[in-house]
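Every protein chain of the complex appears in place save one, which is left out.
Naming follows writing order (A, B and C), and every chain is counted from residue 1.
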């Protein structure tokens, strides 16, 4: 193992730059050459490589987004695309690849490993929706961003005695909604993993108003359906003054939180260490609070499990 | 003048609490009794008064929203409603009223003044859309909130080489859009006060991409029309990967910025001082960087003028 | 178990209010009466109790500090003081006590348990220095505050090609320094748990300057000794333009981070659940990423172990 490459793939997440820094610095520390691949798998096919020195990752530990950028690449999903990528990799003299990204990115990484390029994955997505790990890079920052936004909206909710339905990110996974809802003290949380009906939401608003709390926050995961519809139903069925806010893409950006920087640093270094030790075809992850690694097969095959006990806890604390 | 009342009306704005604090503290400092009216004009009709001590406004200087709350009140727009309010005011022994709010709120305050209750206005709305002042309380915080959100979205825009259309608040006035766009370095700004066409926006994106800038931020004032439509037009006409983000109500909340706290403190105290001096029927405002006051008539009759030179400046800096 | 009390003790930490909210709400949810004790153990002796309703902890989930306040109390360290406290507790009809605080606070809680008042502890201190748990409430917020401050100072360091020695909190434990240093990309981290000499710090600055990095950040834990001295030594021995910044008490305050709110909510609820189940004399903690509880004896007897592998990792990433 003399030279490794690193790329980011899928939606960007705060902490990806911290992870790139960790891979580059740890790689050089372990005696490797490190190069970056621009634009994810597309750059692999295009041979878009940049040599990474210690200084190339200076002053990025706290920047949102990814300096290596990320682009969708349909071609890489084909055998032909993968072969083109492998050819470029060979030409460049790359012995191993570290992929920072989500679920879909690891399917590609797995194929490359099978075809002869040792690849190791680092879970990077704000959604926290990967089975083989308790934590994905960017999640903590995204939750903090959502919570800060909801804290602000609560000012207005309280001033006007209003109900706000707030839609947060998370297409298939309710983790951001569950955490943001719990941490912002939402009166109800609606996630794809738990049964919900609007009647229950309305009941809870009414209970609150009985004891004098005239405003409510309902946090909804994107994946459940339009926040707007839920808002309309609350307005129509119960007559509460209700507004809808969709937090949207601002949840993806911003300086990574301390926790995301810590996890990104550890995971980036761990991926390099595993590669040096000859490991391949695995994703770094967090299990029981400790860094572990699982094979791409396992990491991808099971589906991510949300901790429903938190859901019930949140309900008991927002009575 | 022995006892004055203070209320907040219209949409809440960061700094309203700071202004309430200033009115209460300055009032007591000047030897007055001060009471708060809950829920704006509705509370005036309902006789919903609370006595305000020095301590009642402790620890609120930095809180978003308004502790006195604000509710729409159709009844107050009628002569009958106003008479009911005046009756309650008399019963309570209130000699003067300070109204923190927007345009519409001052119409009511003007009527009360004419009918015998001396009223003074403090401009409080995030929109900065009141003719008689260069500045309205909450504007600086709202712009900062929008700029911070756009800074975050730019991380993602840059990482994915994408165009973002970002809709900010401002129904009739483009001030938030103009300031946020200028301060976030937006490639184009679309406001109701200036002609715009999507062709021009697309041209500017193309110019940028020629010199290697592959991502763009377009800031649109709510009042111009749906950001979504503009986003779709850019996507269809020019083929750029384009997403839309609507910042929404989070722009209303949050701890007031230093500037908003300073202005709120000064305007609140100024309103009290004017009242003690026997002034009435006027709104406190900022003109040429100095505190002034104008009659409600004037403050309301002209329409607010945006500074279009800033619009042209922004264009020259985002070439 | 019909009525429980909750108090905060020791230095305040962000998340204490979130934990109070969780104790009160979960307590009521589980059918208990809950009362708050003002000013920590002093309030216990003074019989300074306040009944806590659901609404009493509304709108505090995001507030720094502690609404129940915390005062030093020498009297409580005496047997007489403890007896007075127990008398007041009995008068009030309190069957159990939940103590949110640090190390020292649990010694008191242990004594009360032995003398007949079942007590359960929740680790609340920004220092993360309690043996029986991987995490203490407030630590995540304090680290984020420190990291944000260092990010800002780095702007100046880079602009003036200067070295900054930044002293962060942590009298006996280097956790804040280690995390903040790692997350802010500090060139050196000095903690009480690891050997350090200024020569090594200077060598690392020189290495950086060889490859063109003209500014450096050195993070020092309070417990190691005066940052000022270290700054002077660097200036004298190596001639670098060096400034010192002591972050100080701002690290204690501020809205709790999402992670701190989540942990506080879980730990607060867990403490109540344990008490309902008849547990006593234990501290709630986090071990291997899961909530556990340990006896006060154990929690207090061992000393807290910092993860030195992180220290070495940080060194390898800031070469």
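Here are a few things to note about the model shown:
Heads up, the rule we're going with is that a contact is a pair of C-beta atoms (placed from the backbone, for glycine too) under 8 Å apart; a residue touches a chain by one contact, two chains touch by 3 or more.
What you are looking at is a predicted structure, and each value in this text was computed from that prediction instead of being measured.
Counting contacts over the entire complex, the absent chain touches B, C. Set against the missing chain, the residues B:120, B:158 or B:230 yield one that touches it, B:158. From the options B:54, B:114 or B:308, the residue with contact to the unseen chain in the full assembly is B:54.
When the omitted chain is restored, the residue from C:25, C:110 or C:252 that touches it is C:252. Touch with the chain that is not drawn comes from one residue among B:22, B:153, B:205 or B:244, which is B:22.
Residue-level contact of chain B with the missing chain is found at 21-22, 25-26, 28-29, 53-55, 58-59, 61-62, 134, 140, 143-144, 147-148, 151, 154, 158, 179-180, 182-185, 211-213, 255, 257-259, 261-262, 265-266, 269, 286-290, 310, 313-314, 316-319. Residue-level contact of chain C with the missing chain is found at 8, 11-12, 14, 16, 63-66, 69-71, 145, 149, 151-156, 158-161, 164, 243, 245-250, 252-254.
Criterion: only the chains that are shown with their structure count from here on.
Contacts between chains trace an open chain of neighbours here, each touching only the next in line.
Taking the CA centroid of chain C as reference, the farthest chain centroid is that of B. Note on chain placement: the centre of chain A and the centre of chain C lie 28 Å apart, centres being C-alpha means. Centre to centre, using the average C-alpha position, chain A and chain B are separated by 35 Å. The multi-chain contact residues of chain C, meaning those touching 2 or more other chains, do not exist; every residue touches at most one other chain.
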